[in-house]
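Part of the complex only, each chain left as placed.
Here the chain labels run A and B in written order, and each chain numbers its own residues starting at 1.
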């Protein structure tokens, strides 16, 4: 039995009529504003080459670990979903993989993936029936068809999605060729990079050695001396700024920072590059580098983003067979109050510095992050992240942070995605959930309706532009 | 002044009319389904002997630590409530104890005990006035009266409650005589056991030595050698399966697991049985045994339940006077991401294994448990447990786990109770809270009404049967 697919205009608004009406009114004002996406993981070569995507499985299933992790958790083999492994792409037909996914689509009930995918299906591809085993072929054929049209090339979709700003993320050892090609092409879309130096900071990363070699080659600095290493960071930050970047990003295991003397830094760095480090040295080096990056941000004005708390590659067997980013990163408890203090001792009272904090540990929202962001001039709160980029997650974020940090110490929404087609869907969910939250404050007479409207604009557009210096 | 007792048909549904109507419709479909109770602590001798209970105090007050802990917290002496201590049963008259309880019944306002007890009073005993000091005698006399009838014997109530499956819990050193007697009696009620080997795994338990002796006697194995000890577990698991068990249960202090070599296991086990262990050895042995049990589950198909995070017998004075299970077990912060990894390295990607995780630490729902259950094929999430088996606790459970783990990585409801008469009440609360949650998703247009109905069936009946292999 084929079921109709319709996106309800009131979706994600509270059922109470008074509150829903307020939410509707707010959303009517901001729902269609252009998209500002200051943090994400789309591939810049898409916009550099503007090449067509080929089919639904390659575009929507294979790169989306939110989706295939859920299927895997229910005993479905990744090979049957045509998820690439270290040896290459499995021989499964794309259509067969798609059909397998479609026939288990009920697994996503109640998840944000379901909301995003339905939005993509209805709004981007125009489907009016739901995805299931019966409609799998229709979906696969229609999507393949559409992707063959020029109006589904990356740049055309970028315009259609009304994206005003899109940041990607590249390593310190990235050539930035794709970004240079975008600029050279004369295309007007604003796609910029973000400086993510983890590869040359985290000595426990398997690519550290190679990344350092490229880092040396790209900068011409002696990256194996402490001063040369710092100079290389400064050069690359300048390269990234020249390519449009306004921000850096740091994905560390913990939020630990340090404040070592130069002599201590030199001794530590010698161990790191000399290969005589242990796990505590590796952690201390990452900690010290957050402070170094903060100091460089004071100097060059780049906004700093800290994303700690994910235990990467938790599933050892899967990492061996399939490598990174396969849905097996699991959050851990994360401490911020003590961890950030060494860095804040150095830069905490800087008014022109912006450090944006993210977390996967919601227990710190009200306890640690909101009190710090509600005091330190340099600190702002990033939006609900990763597993918490969801209706309930965003609601908890506002409920747990607003009373202590206010709205103005937050920075709008990040879609944080490599799933390009879902970007409008993700921003739409965030806008709806924010309108619902503001509507409740109005309905409970905690703020006035005109204040909620101002805030809706700030949460959608104003705060992100200010925080990321756009 | 006597107050009427009525169970409102809309109890636990949201007040918003739209959402309430949806919840009603869902509940109308699943509210009366038979009860599947895969995890609990009723006494199998009740069903073996089918003997009558004698009075309200013995049946409803003395065994229910949810109830007498609250009274104790307000300064009421356990002796005055006729709670058994190590020396026996206090001389307090059952009627006097009941009256003391009744005259403090207001203490339970807002607690799940109140919901369960009122359900028992109204539905099982037919009261239409509320319990208080004035009605205490009426209650006591009426209950005593009813319990004298054949229709209040355990098997009659089992049928009246429409229980389709009921699991009890027995130690590895239990003879299973009661279960054998149930089978031998020819009674058709499906009451089965669960393998709970903590007594022969936790060397810090005061009964370890005695339990090991019985374990040796029951199996005929040399349980003081590592290989004999494992063989004894295998034999007893087979005994339990023969008595109908489909699951094992593990109530450890932490979720720690380990993955030692055979030589390391042998050395550790020698310390455990040799009495030369320290606290770290005891913990490591429990950790290793979770992995051993998981491996045996791969082999024999038994579902594995892990219940960590309770600090048992926190009140030393009370433990000295009254022993275990007197309401003085207090939860502690519990870590899962790192703790489970050694076991998951061994069995994490097994598709036919089911490990059900429980927690008393709600901060791990969204942070650790849902991400792991939403990835690992072997992991499922048990329902809200113990202190969290309550309307708010169950609501938080759904809000915090669904978006990342989905509904299909959960396993329905566990009543986990030794209070037999409250089993229908507890399942009813769970069904109502689940319908309320699903209704909100429908009212906010996050799922369709027909999906909510399918899910209501799954949460009540489908998932529990699948997870526990019934």
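Quick note on the criterion: contacts are C-beta pairs under 8 Å (C-beta built on N, C-alpha and C of every residue); 3 or more make two chains touch, one makes a residue touch a chain.
What you see is a predicted model, and the numbers here were worked out from it, not measured in a lab.
Note on stoichiometry: the full complex in this file contains 3 copies of its one protein sequence, with 2 placed in the shown coordinates.
Throughout what follows, only the chains that are shown with their structure count from here on.
A rotation of 120 degrees, rounded to a multiple of 5, brings the CA atoms of chain A into register with those of chain B.
Work out the mean CA point of chain A and of chain B, and you get 40 Å between them.
Considering their complex, residues 16, 18-19, 335, 337-338, 341, 344-345, 348-349, 351, 363, 366-368, 370-377, 379, 399-400, 402-409, 440-441, 443-448, 450-451, 454-455 of chain B touch chain A. Chain A makes touch with chain B in their complex at residues 3, 8, 10-17, 69-70, 72-75, 106-112, 114-115, 311, 314-318, 327-333, 360-363, 387-388, 390-393.
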